[in-house]
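Step one of this worksheet: look at the structure below.
For this depiction, one protein chain was excluded, whereas all remaining protein chains were kept in their positions.
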Amino acid sequence: MRGLIQRFSGLFILLALCLFLSFSTEYFLTQRNLVNIVLQTSILAIVALGVGMTMLTAGIDLSVGSVAAFCGAIAAGLIVESQLGIWLAIPVAVVAGISLGLLNGLLIVYGSLPPFIATLATMAIGRGLTLVYTDGRPITVPDPAFVFIGNGEVLGVPLPVIIMAALLLTAYLFLAHTRTGRNLYAIGGNEKTAHLAGISVARGKLLVYMISAFAAATAGIILTARLWSAQPTTGMGLELEAIAAAVLGGTSLFGGRGSAWGIMVGVFIIGVVSNGLNLLEISSYYQQVIKGFVFIMAVILDMYARKK
Amino acid sequence: MAIGPCILRMEGITKRFPGVKALDEVRFDLCAGEIHALAGENGAGKSTLMKILSGEYQADGGTIHLKDNPVEIANPQTAQTLGIAIINQELALIPYLSVAENIFLGREPVKQVPRFVDWQKLNQDAAEYLQRLKLDFGPQTLVEDLSIAQQQMVEVAKALSLDAQILIMDEPTSALTEKESEILFDLMAELKARGIAVVYISHRMEEIQRLADRVTVFRDGRYVATSEIADITIEGIIQQMVGRKLQAHTPVTAIQATETALKLVDLTVHRHGIEALNLSLGKGEVLGIAGLVGAGRSELARSIFGVDPIDSGDIFVDGRKVRIQSPKDAIAAGIGLVPENRKEQGLLLKMAVGENITINILKRISRFLFLNKRKAMDIAQTYIEKLKVKTPGAMEKTINLSGGNQQKIVIAKWLTMHPQVMILDEPTRGIDIGAKNEIYALIRELAGSGMGILIISSELPEILRLCNRIAVMSQRKITAILSREDATQERIMTYATGG
Partner (left out) sequence: MEKMRGIKAYLQQSGLLIFILIMVGVLALLSDRFLTPANLINILRQASINGIISVGMMLVILTAGIDLSVGAILALSVVVTADLMHRDLPPLLAATAGLSLGGLLGFVNGWLVSRIKVPPFIATLGMMSFARGLALAYTGGKPVTGLDAGFRFLGTGLVAHIPMPIIIAALVFLAGYLLLSQTRIGAYLYALGENREAALFSGIATGFYTKFVFTASGVLAALSGMILIARLDSAQPVIGLGYEFDAIAAVVIGGTSLAGGEGRLSGTLLGVLIIAMLNNALNLTNVSSFYEGIVKGMVIALALILHGLVRKL
């Protein structure tokens, strides 16, 4: 029973939050707002799935915000300035992002750097590259096909939500049903055992940082498309929300524990909190304070749950 | 029981570690369908040899023949493909994966299209092994929900699934209850019947005598002898292990301690399941705490020392009631602890010998906050000489010393502050005989100076040799307190197993 509560505590928090908000603002439970939450949350969801995978291997990825900004800028720049079509621009941007992920992985696996410091360095490098590439100015992308990625709908469902759903499904199948995915739990749960069982720990780690960068790249491109422009400062603090979401969703900071569905629950907790703060008209500054607070509380709750 | 042909021959195996020759041209052979016990004191090289056999270490010299073919075991994977499996003392399962996934870790069956894990096959195959071992949990149980003993069984199942022809078990019963051990023994008999060769490392002579077909003894990294179990007595094995006849030591008798050094009244520690425990230790007395692993001995020590503070009850040191919420309080109250795990808890390995020896008394040798480093080194030097620590100097990094010398430093660290009570948790684990004897002498000397000494040890001869009285723990309770005269190995074991 206790295990049950622990495993579903995120869901309880989410339900309680929704209940609270539906009583305190009448707008919360409208269809439009709920769709809006899902849409707003899709970016975070994609990033959190990637960060969550690095956490499964007892790692972390602090560079996702920078990678998102970098890839958004590259995509925008290639479309606007280099006149590349989106079918070429987007893959190039994604590959650029993944190479930053590869850098993370190499620093961690072969440079023996602690993950948080390696990804902190990449965070600075990625942000710097973005500023250099954009010269510190936003790049506006009027290309309708590109803008469609962020604002279009298919059968009434916003495209970002569809992309999120597809990635969620892929992440779920990967983590729950493939050997490589299951082996990530082994790497995070007991690296030595994993190694002795013939699992390539180095390959697994390189893979998760590349996946995390891929997710961040995807999020960055969607974000750019939604705003019609690439902002060099976009995605700052995204890593914080992504880690908070993963932890709230039952992902352990110490590796070996977590699931795609759990992360989604955490993501929606953060999404509903953000939405609630907006509905309650709380200033963005205080929102940042509250998010820092929620982040710390999420970690504290998790630590207590593990101790019991 | 018929023993099959020889399937493994290791000869001239040598292994060096920085500063130590862990194995010196040892040999070992193994036949199909036998249980071959490997005995020796801690540090004799048993585990090192088995780690070489299982591919975790590489030998510096010697040959390994498997069914008359020379083999190189370069890594654990090679060992696996050669049919060699090892179950280590420290369990190594993945907590958040299922039993089935752990059994087939790295070898999960995969469906053709899409290439997902074939859960049905995985769970069925795992269930088969679990049934064969008569285990009462399912293949989909998460390992984190299993007890230690159950996890051990999963390790056995994993070895079986690897189709191992050689199974190495390193102290498998140390964490098991008697009933669980019995299941394991039945299982070993079954493996044997199937022609699997089992290498069995244990400190429990009774188990060796009961289960093994042959026993090989190592001492100080050297091969001593291999005997048919029918041809040798437990005493004979022990003699081979220690290298001489068990000499009669000056008998230790019960002393009339007039004053108590340490008194525990109704000690309760919820997190360790210790309830209303009472014990008193006289000044100048050496009190042994015997019991099986998991009986709660180390937990008791941690609680007295304030690492895991007590929930209720009273602790008296030298007749004064003291409040201990942290090791700092314990030290202030005059209690020292030589912890169970020297490397993780006892020493700052990368720091100098001198820094380690004086870490407890920095306050005493500083004026206001400023350290008198010279004085610190002088004090360290005094204790290095007094305890005959073999080190190039007080500035040497502790990590470069041998186990015995490291342990002396842990003891020296406490001697600097003259505690009223010393608790020593497995003080001679992994230490060679020479250093062991020096430590024994030291303990007697300290007791002679009026210190109260509490020794936790899993080696009964050690307890019998040193202690005035022996408290036996079983399942978090003290089940008996025996005087030296009344204590025998058999009586202690009876109380330790809850009999």
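Points worth noting:
Letters A and B mark the chains in the order given here, with residues in each chain numbered from 1 onward.
Here is the rule we use: contacts are C-beta pairs under 8 Å (C-beta built on N, C-alpha and C of every residue); 3 or more make two chains touch, one makes a residue touch a chain.
This is a predicted model, so every value here is computed, not measured.
When you scan B:Ser312, B:Ser326, B:Asn437 or B:Ser483 for touch with the missing chain, the hit is B:Ser326. Contact with the chain that does not appear here is found for just one residue of A:Ser9, A:Asn33, A:Ser200 or A:Gln287, A:Gln287. For the chain missing from the display, the contacting residue among B:Glu355, B:Glu426 or B:Glu462 is B:Glu355, taking the whole complex into account.
The chain not shown here touches chain A at positions 60, 62, 107, 111-114, 116-118, 120-129, 131-132, 135-136, 237, 239-240, 243, 253, 283, 285-293, 295-296, 299-300, 303-304. Taking the whole complex into account, chain B touches the unshown chain at residues 305, 307, 326-328, 330-332, 337, 339, 344-351, 355, 359-360, 362-363, 366, 369-371, 392-393, 395-397, 400, 413.
Note that in this section only the chains that are shown with their structure count from here on.
Here the spacing of chain A and chain B, counted between their Cα centres, is 45 Å. Residues of chain A touching chain B in their complex: 3, 173, 177-179, 182-183, 185-186, 189-190, 192-199, 256-257.
Those residues of chain B that touch chain A in the complex are listed here as 56, 76-77, 80, 92-97, 101, 105-108, 110, 115-117, 119, 145.
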